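Beneath this line is the structure, given in structure tokens, with notes to follow.
Every protein chain but one is kept in place in this view of the complex.
Let's look at chain A:
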Amino acid sequence: MIRLKRLNIGTLILMVVFLWFMVSFVIVPNLELIKSVFFSNDGISIEKLKSIINSKRAMQGVKNSFLLAITLPITTTIIGIMEVLFLEYYDIQGRGFLKVAYMIPLVFGGIMLANGYLFTYGSRGFVTTILLTVFPHMNPAWFRGFGAVLFLMSFACTSTYIIFFRNAFKNIDYQTIEAARGLGSSDFKILLKVVFPTLKPIFLTCTILLFQTGLMAMAAPLMIGGRDFETISPLILTFTQRPSSRILAAVLSLFLGLMQLVLLYIIQRNERKGNFLSISKVKTTIKRVSISSKPLNFLSHLIAYAFAFINTVPLLVVLIFSFTDYKTISSRHINLKSFSLENYRLILTSDTAYRPFVTSVMYATAASIIVVLVMMVIARFIVKNKNKFSTILEMLIHIPWVFPGLMFALGLVITYSHPQKIVFNNVLTGSLVIMLIAYVVVLMPNTFRFLKASYFGVDQSLEDAARILGAKPLYSYIKIVLPIILPTALAMLAINFNSKLSDYDLSVFLYNPIAKPVGVVIRSNSNSEAGIEGLALNFVYSVFLMAINSLVFFFVYADGKNTIKNLFNSRKIKNES
């Protein structure tokens, strides 16, 4: 009885504080924005809404976004699962190289990734140049439209599979596979009937995430979709930037947001039907099987390496071009003379160039740590307490999905540019903390999804056993639950950090003059109205960003410190012997 009471008080305080945060930084700014957009001086204008429906371009954009949102989860799932199987289930030669290549999408994304693909497959890209010598009559601008966007994004979005799906896959109880094999099942049947069902929570989470990524896709459609395949996000962005058109942006975003919430609702219902659990209690690691049929074996190797090259080449291209001048970048004609360190010199010697990196690293670190810690607690609460309140709470956490970052940022600025009681009469606009709050808010939904999925992997009977043996809740949490969700939590730390390191949408309206983030610098460089030199510098910026991202992954997720230690230790041992 006493314990129950204590639990309630603790939970109560926690929930009050969290709800306060949600109300003041999620609900109020969004409502304020809706108010300012829909109930402006002109009143509600139906004409504006009509103009969207009558616009062929807007409607086509919505259709295209939807098409991408439906197809992307399918293609990425196929590629992602194949990659995981190549790494963890089948025995493929050169696994180390494949592992590194498959991890590239984790650190290489956004505008620069699209640039990398363009420089490879675009009309002046080197693959196209080679193809043109073989087929002189082909269209040099073949890498355009829906197919090209889908191709690029399918590979670029595999990162969730490489991290979370792979993690879950490795934790599968190998004895179940052996048992199935003993009963005479084929490899394929084992995968389908034994392995995949246990990975359902991760599947569902990846599906939602990919649906959302496809729906909101920005850089890839903008840069390689061209006029044949325009999606809605770039249009929303332009409308957001013009105060008088903001209502159009808000309507379109609400529409997209609703689609996501519907999908989320369906998946939540599905989740409630229950999940299979197969985490090995007695650790038997998966043994990779070699494919017995020779042609099939050859084919798997071929595909595995093809995937690796598709991931690697654009990155190498960006790396190479970062050492060339603007003229080379625009003509794509490389010769020995085009190489110089000028771009690197410009960035490294300018006193204003490194500060944005420091700022972004600090903000991204703080935001990702806060959001992972808080979501670990909240997700646990929601998994443990299935009632109306937790369902509502879960929906609240997903609100940031409804409005694009730029709009949410505007809402924050407008709401807190004068003292508000809910934040104790502070003016937050122009302060250092407002950008951090925004980062935390937009990182919540995805972090929550993945942590929740990993809590499903915790076997309740283990916890019960600990409790019966007299372990206190915190002790059993740290000793039993934490080790199981830790890989996900660490991965989320790294992923959140990387996604906010080069953020532009939120930062542009929120950053304090003394703390300019690197994403804003990059975007102002890539704007052709700002001049022509920025483009070359952006290659260098993205190389630096990739380096930082890789370091974070190496140390936070891949346990880099120990890897290095082991490296030295093994050398020592060798030397001694």
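Convention: a contact is a pair of C-beta atoms (placed from the backbone, for glycine too) under 8 Å apart; a residue touches a chain by one contact, two chains touch by 3 or more; residues count from 1.
The criterion applied here is as follows: contacts and distances are computed from a predicted model.
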Name under which UniProt lists the unshown chain, selected from "Molybdopterin biosynthesis MoeB protein", "Polar amino acid transport system ATP-binding protein", "ABC transporter" or "RepB plasmid partition domain-containing protein" = "ABC transporter"
Quick one: say which of A:A180, A:V195, A:A364 or A:V508 touches the chain that got left out.
-> A:V508
Kindly state which of the options A:I52, A:V195 or A:I310 is in contact with the chain not pictured.
-> A:I52
Touching the left-out chain: which of A:I74, A:L341, A:L373 or A:L551?
-> A:L373
Residues of chain A touching the missing chain are 6-7, 9-11, 13-14, 17-18, 21, 51-52, 54-58, 60, 111, 114-115, 118, 122-124, 144, 222-227, 234-235, 238-239, 241-245, 248, 325-327, 330-331, 350-352, 370, 373-374, 377, 410, 413-414, 417-418, 423-424, 426-433, 436-437, 472-475, 477, 508-509, 511-514, 516, 520-521, 523-535
